[in-house]
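Working notes, beginning with the structure itself.
With one protein chain withheld, the remaining protein chains of the complex are depicted in position.
Labels for the chains are A, B and C, by order of writing; each one numbers its residues from 1.
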Amino acid sequence: MPIRILVTGGTFDKQYDEIHARLVFRESQVAEMLRLGRCRVDVHLRTIMMIDSLDMTDADRQAIVQNCRQCEETRIVITHGTDTMVETAAALAAADGVEGKTVVLTGAMIPYAFGSSDGMFNLGSALSFVQVLPPGVYVAMNGRYFRWDEVRKNRETGVFEAVG
Amino acid sequence: MPIRILVTGGTFDKQYDEIHARLVFRESQVAEMLRLGRCRVDVHLRTIMMIDSLDMTDADRQAIVQNCRQCEETRIVITHGTDTMVETAAALAAADGVEGKTVVLTGAMIPYAFGSSDGMFNLGSALSFVQVLPPGVYVAMNGRYFRWDEVRKNRETGVFEAVG
Amino acid sequence: MPIRILVTGGTFDKQYDEIHARLVFRESQVAEMLRLGRCRVDVHLRTIMMIDSLDMTDADRQAIVQNCRQCEETRIVITHGTDTMVETAAALAAADGVEGKTVVLTGAMIPYAFGSSDGMFNLGSALSFVQVLPPGVYVAMNGRYFRWDEVRKNRETGVFEAVG
Partner (left out) sequence: MPIRILVTGGTFDKQYDEIHARLVFRESQVAEMLRLGRCRVDVHLRTIMMIDSLDMTDADRQAIVQNCRQCEETRIVITHGTDTMVETAAALAAADGVEGKTVVLTGAMIPYAFGSSDGMFNLGSALSFVQVLPPGVYVAMNGRYFRWDEVRKNRETGVFEAVG
């Protein structure tokens, strides 16, 4: 049962550009994180885009939907910025052709490139939930999972919490 | 649905003693790891022992069984050295009074105190599997989960693999 | 022979604000870095300001000069953003009342809060140079030291190099 991992960027994958003293995107670090986690799950990794989720357009979301629809795998993890993760989850839940799949979105509050990241914890969590949850679209953050329509990010605390 | 975490030591929790230049056990670092992972799962953490799993006796295993039997929680994560993790899983599966619970054992190949640890990944993974798997005793390593009687540690590669 | 350390901010001391997803200044981390380095030099640490060196005004530079002039110590390390480190060095060299002292400015290309920082290396270097160099104003970066009027930062490479 191979798992598709779709990389879209987000804090998860930000790196530090020492010449310009700012956070930037370069190559995704997800493959390195899987190696570090000694992950032996059969994964197919694909980087679709490398952007801040605040910059994500409807066209970007449709590209994500399209990737989920067309891939052979029925279990999919998406790394994503936390700010609009729930919007992308809603777009996936509304799309035709994804309903039979288990899709888990995850991200990080701290870039992996910082030693003290929650990224490794969240990646381990999302990859585990995706193997056992029934079809549907979910967000996995803070060690928990939520159905796409039962979660929001609390912007004051940075924590994902149940709604409704 | 609170989750019980039982700490028993293992590589996961080894630290470096700079005066004697060797790896030792001190206080468990699992609480700090959960903080770093921004974990918001309701967990009850208890350190039962802090030992190498190669030094674990039958009496130690009975103490673990006893803790799983008596705790109120029905979902339990156990951090454990990797070398005899499967033996402890078998002891739990054979015990009376644990059969209605979901128990997930996990560990690490590299101490968390080293920056490049698989511990954060495995902790995120085990905490996720325990929330969704049906009652039974499991090992969660390398991003995967295994029933207690379908897994062994490959000592040459350090990888947990399915047995037939 | 106590050494004065004056903290002014710079990349050296930037931290990651996970709520607003940006680099910020909080408390200086220099004391923690000295602890980590097992430093046993007798140092008197003082934070004067916590700013980007690109935002440093003439008044800020005068505050630094004033601190160097008035402190009892004759050996001083200043942590500073790299972009205008050389300007501050020139201001110190031009000031009355500092000429009898050994002043070493240092900084970092990567924030200490990132695991892969050059900050620890540079702090060890600056603290060492300041103990043995004769009176004067110096920049210590990239493992080297330069007199204040013989150095510039190459903005393409991020490296400090000799001029003149």
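Convention: a residue touches a chain if its C-beta (ideal position, glycine included) is under 8 Å from a C-beta of that chain, and two chains touch if they have at least 3 such contacts.
Everything quoted here is computed from the prediction, not taken from an experiment.
Here is the thing to keep in mind: the chain we left out touches B, C in the whole complex. From the options C:2, C:97, C:115 or C:135, the residue with contact to the unseen chain in the full assembly is C:115.
Annotation: of B:9, B:37 or B:111, B:111 touches the absent chain (contact as defined above).
In the full complex, subunit C touches the hidden chain at residues 33-34, 36-41, 109, 115-118, 120-129, 131-133, 140-145, 158-161. Across the interface with the omitted chain, subunit B contributes residues 11, 16, 18-19, 21-23, 83, 109-111, 113-116, 155-158.
FYI, only the chains that are shown with their structure count from here on.
Although subunit A and subunit B share one sequence, what matters here is the overlap of their interface residues, and that overlap exceeds half of the numbers used.
Here the spacing of subunit B and subunit C, counted between their Cα centres, is 45 Å. We define each chain's centre as the mean of its Cα atoms; on that basis subunit A and subunit C are separated by 39 Å.
Taking each chain's centre as the mean of its C-alpha atoms, subunit A lies 26 Å from subunit B. Contacts with at least two other chains are made by residues 109, 115-116, 158 of subunit A.
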